[in-house]
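A protein chain is absent from this complex, but the other protein chains hold their places.
Right, chain A next:
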Amino acid sequence: MFTSFPTRLLAAGLMLAATAGAWALTPAAGAPELSLYIPGSQSNDPAFGFLVGNTTVANALCVDNATTTGAGTTTHIYFYTPSTADKAVNDQYSAIYCNTDDTKIPGLTGGSGAHHTTRLWISRRRLGASFVGLDAVANGTLLTYLKDPTAAVCSAFNGSYSSGGSTFQWNYSCTKASPGITATAATSDVTADVFRGVDNVTPGFADIDANSLNNKFALGGHIIGTPVTLKLRNALQYAQIQSGSLPGTCTVGDESAVCVPSLSKEILVSLFSGTIIDWSTLQVKVGGVAKDLTQVVADGVTAGVSGLSNPLDSIVHICRRENGAGQQVALLASVLKSPCLGGDSSPKLVEPGGFNDVQYATSLGAVDNCLKDFNDGTNSWFGTTNPAPFPNPPATSTPHGNQWAISIQTTERNASRGANYRFIKIDGALPTGEQVYLGHYPLVGEYALSWKNNVSANQNKALLALKDYSSLPSTIVSRNGTLSNHSWGQAGYIALSANGHTPPATWSAANPVTPYTRSLNGAPDACAIPVVNPDYATVELR
């Protein structure tokens, strides 16, 4: 007796479902045919195809996008966990295992089928951030990674975790990172040429010799901010309303673009080099009378202005990053012009032991928590430990909270305002793509991909494909989503005209290409003052 058609269809469907596992790349699917070990900053992570907010915003090399359930795709995401499967995170080791082919990697050889379908293992390492990645490539330093889907000892687990307003999803939790692996390429928040001088180099390591890197490409502009604790933001906001620097229509706590307070580049340099050690150094003219910032706030508190409070102390608290952290390197190069000015003209970045309070926050999450603790008096970062040789945060018993602190942070965080810190303007310019495009906002790191010629032919082709894809304005646009969409505007990333992309005659969020370039002489130069790219020779006057 024949079964009915719907029954046969159902049976066929079940059979297909049963074989779907054979299509998907899992640890059981066989060893990778092409592996890329890429240490360094997270600045280009979305382009690898990682899930952010349940979505793949970009995907340079994999045939499929990953899914939160791991079903219906050959692409899977692997996170490392030092404990249980549900505790996996991507701030140390992560990987993507997927199929790639010559539609993704032009010229790919080997593999199977007409398009050379190849099992690709992309192993990322964020530990040590930009400098460690560049050192691994430039100096051949062997590092620890998730070696492959089998050696990494992975189990299927569809998880999700949140950090800095972002949620990250994964499909496999892995418990073993293997040492002694050679890096294929490095990602960095800034191009390799500026990772020199003690402030920009991990203690105990030598400068990066950018000339040793055969291939070094700036992929895009990463807009970095100088966030301050919420109560300091409110204090600056109130003071600048009182002085007339901000419109009188602004009120304390207003999150709109026009009401974001500003510090000058020179004041920022003074703060980060330690010549301003106390917030009372900042003088404000109110009603024709000069008062220091703390006095202005005290007057506001007396007047009952909502959102203001007298700080616990007026010392400048700084949540700085560790030496060689890319976003800090970007601040040094773009704002402090260090080591760019060279010699005794380059300011030194502040360190502990002076008259201000300088603390080390050694990750993006630590910056969030450092600022939060100084503002709220919480213990998310106080009482924790830092990797050697950086001094630990203060003990939880140290009086803290309601203190005014400043730091360095990617504008891809805290758009949701979940943490009590806020970004400010520099010289009156917001950290938005538009203000970078106009040449007004200075703190932009050109994040980069660098490698040597000692990689295999297929690895080289994969890296070139990754570079090309990551640099596209369309890729940049896809990255500029809610993560960096703040109340005052769209921050995040901007494409570079130096990569051959034509900037719009006037600003277009849909085609965010800056007409300014730091690659006037054909190679990225983080120390260069951006100038209008002569290849296009148009720039919006505003």
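Criterion: a contact is a pair of C-beta atoms (placed from the backbone, for glycine too) under 8 Å apart; a residue touches a chain by one contact, two chains touch by 3 or more; residues count from 1.
Everything that follows uses one rule, which is that contacts and distances are computed from a predicted model.
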Record lookup, UniProt, unshown chain, options "Monosaccharide ABC transporter membrane protein (CUT2 family)", "Secreted protein", "Acyl-CoA dehydrogenase family protein" or "Sulfate adenylyltransferase subunit 2" -> protein name "Secreted protein"
From A:E33, A:D292, A:D313 or A:E351, the answer for touching the chain not displayed is A:E351
Across A:E33, A:D209, A:D468 or A:E540, the one contacting the chain not displayed is A:D209
Which of A:G274, A:P442 or A:P530 touches the missing chain? It is A:G274
Had the left-out chain been drawn, it would touch chain A at residues 196-198, 201, 203-207, 209, 273-275, 277, 323, 339, 342-346, 348, 351-355, 389-391
